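And now, chain A:
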Amino acid sequence: MTTLLSVEDLEISIGNGRPVRGVSLRVGPGEIVGVVGETGCGKTLTGLAVLGLLPPGAHASGRVVLGGRDLLGQDRRAIRGREVTMVFQNPGTAFDPVTTIGGQFVRVLRAHTGCTRKAAYARAAELLTSVELPDRVLNAYPHQLSGGMLQRCMIALALSCEPSLVIADEATTALDVTVARQILRLLLQLQREHGFGVMFVTHNLAEARDICDRVYVLYAGRVVEEGTASAVLDGPRHPYTRALLGALPRLDAPRGRLDSIPGSVTHADQGCSFADRCTDVRDLCRTELPAARDGVACHFPGGAA
Partner candidate 1 sequence: MTRFLLRRAATSALVLLGVMLATFLLARVVPASPAVAYIGPKAQPADIARVERELGLDQPLHIQFWRYLSDMLTGDWGDSIGTKQPVLQEIGTRLPATLELLIVAMVVAVAVGLVLGVIAARRKGTKLDHLIRLLSIGGVSMPAFWLGLLLQVVFVRALGLLPPTGRLGPETPFVSPITELTGLYTVDALLTGNMTAFGDAFLHILLPAATLAAYPAGVVARMTRATMIETLSQDHVRTARAYGLAERTVTWRIALRNALPPVTTVFGLTLAYSLTGTFFVEVVFNWPGLGQFAAQALLNVDYPAIMGVTVLGAVGYVLVNLVVDLIQARLDPRVGLA
Partner candidate 2 sequence: MSKTPPIATLPERGVYRRLLRDGPAVLGFALVALLVLVAAFAPLLAPFPEQGAGAASVADRNLAPSLTHWFGTDAMGRDILSRIVYGARPALLVSMAVVGLAVLVGVPLGLIAGFRGGRLDEAIMRVADMFLAFPPLLLAMVVVSLLGPSLWNAAIALVVSWWPWYARLVRGLALSLRERPFVEGARTLGLRDITIMRRHILPNCSSPILVQATTDIGTVLLAAGSLAFIGLGAQPPTPDWGLMVAEGRTYVFSHWWMSAFPGAAIFLAVLGFNLLGDALRDALDPREVGR
């Protein structure tokens, strides 16, 4: 199987903190790969690190290989918006508030293709049609559009230069459930048409199960479980994945009880980071960091015997 993007042993430090501690993942061409985990697990930073968009003061090490080239430490401007694009979490603030949508498309298109303003406008209109938006959106300012419409614009912008990889960072989180569904369906449909790879960053396991081919579960800056979406999310082996799935509200479950994971994310200096919150914790978990075997980083995968 060929590889489009491979992230190897990525570590990110900001000041004294180390929010990402050795993440490795792979996205094949045309593959939709989910990166799931709760807030603060390092999934968004991992996505930003691919494009070199980490906040000032953050330092990344490891390897980020795209099409055979290691990008880390390189100037990635030529790749951004062209080979790799990003759909952001908050469509309401992701667009320049004082420029029309059309103007923003033209800016990006001309930066990459050097085409005329007129050609850029024509291409922008075409792109908007592909996300089922009317041409007049080109003349609108962001504040005149709804969140769903803006996210469609963002997807159109992301596809403007035929990228090979789209990083969707919590692309549906800020939207209504029904709108989120429409956006997902649109993304999936466009992915089938164009065949780009998707790194789908989310905390929504249901969405990940619905659209991803494979998923990586991140906890405290490390991959704790990986595998095909159905294998991981229907038969979780890591206690964290199990707990996450257990915390999903279910319509078919008996009423009155909602599971949650006790405590919050802590970065252990020694042993497994999840040990403090794990229901099956043993002595070994507190002293030794579990290595990944068979796609699970747990000393006792599959739960207590």
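Couple of notes before you dig in:
FYI, a residue touches a chain if its C-beta (ideal position, glycine included) is under 8 Å from a C-beta of that chain, and two chains touch if they have at least 3 such contacts; residues count from 1.
Regarding candidate selection, all candidates are chains of the complex that A comes from, given by their letters.
Predicted model only: the values in this text are computed from it and were never measured.
This complex places one of the candidates 1 or 2 in contact with chain A: number 1.
Per the touch definition, chain A reaches candidate 1 in the complex via residues 51, 53, 77-82, 85-86, 88, 90, 93-99, 107-108, 111-112, 141, 143, 157.
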